[in-house]
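Below is one structure. I have some questions about it.
Left out: one protein chain. Kept in place: all the others.
And now, chain A:
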């Protein structure tokens, strides 16, 4: 294909490149967050952008998260498209009121007269050996809030496109980045002119017939490894990268469950009232007669995120996912 440019890029750098393209495409796109200027953010996602776009478009904020999101609301009202960086998942809570009471509701309160086209980027999930508040999975709080859209990328090519689509979206988007996958590399066409799929679509990334596995963000890679291991034992697993948590692309899951009859939902967040609970409820409502087994949730324990020396015991790994598959197959 003409102009094709296959490159091997990390997930982190894919977001950098996506942000760069979004800023080139629209001069109203501005970035705001802590340490995102000269340093390029603690994960270097905005590296080089302040140098190229200036301090007005890549704004080092004072150290106050409610301030990041609250001032971004004001910028959005002035016609800008702000992209906020929250440094770590556990630091988003000081901005919680601004996100759920201001960002999420402003469009509706104005009966559509104003838009809040804002992205809030949050590196999330564990597995990096950090102290507390650096490894959390707060996605369900935001998915529970009407007015927000919530997505999570899992691989470099998706990261490249999804961040651009999120910036272009006229609604506020909470953009979860799987921080332990920032350094994963994949080859894709970085010069492609459009995304292979919409921002709010799930992606069936492996076909199978016996069990459906659904997850998002950092566990997608683990799900694929689990499916490969299961295949060696004769179990055919279909794997779905959910990508969008709100709106929930339930049709893709339902279509798969109608085929396999079994569903295991995986995430790092605590399983109680997590995304898996909602998916379980909706699939049960829509596939009651097709289900061969209850929907199985494989999530984090219902405890505060543990000290990092114990996190391997908390996070869903290959064995725990396969244990979930076995439980589904036991019926």
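Operating definition for what follows: contacts are C-beta pairs under 8 Å (C-beta built on N, C-alpha and C of every residue); 3 or more make two chains touch, one makes a residue touch a chain; residues count from 1.
Criterion: contacts and distances are computed from a predicted model.
A.B. asks: When you check the chain that is not on display against UniProt, which of "Pyruvate dehydrogenase E1 component subunit alpha", "RNA polymerase sigma factor", "Insulinase family protein" or "Transport permease protein" does it turn out to be?
C.D. replies: Hidden chain, UniProt protein name: "Pyruvate dehydrogenase E1 component subunit alpha".
A.B. asks: Consider the whole complex, including the chain that is not shown, and state which of A:106, A:152, A:223 or A:279 touches that chain.
C.D. replies: Of the listed residues, the one touching the omitted chain is A:106.
A.B. asks: Among A:171, A:225 or A:290, which residue is in touch with the absent chain?
C.D. replies: Of the candidates A:171, A:225 or A:290, A:171 is in touch with the missing chain.
A.B. asks: Out of A:134, A:149 or A:297, which is the one that touches the chain we can't see?
C.D. replies: Looking across A:134, A:149 or A:297, the contact with the absent chain belongs to A:149.
A.B. asks: Since one chain isn't shown, list which residues of chain A touch it in the complete complex.
C.D. replies: 30, 56, 59, 61-62, 64, 66-67, 69-80, 82, 94, 97-98, 101-102, 105-115, 117, 146-147, 149, 169-171, 247-248
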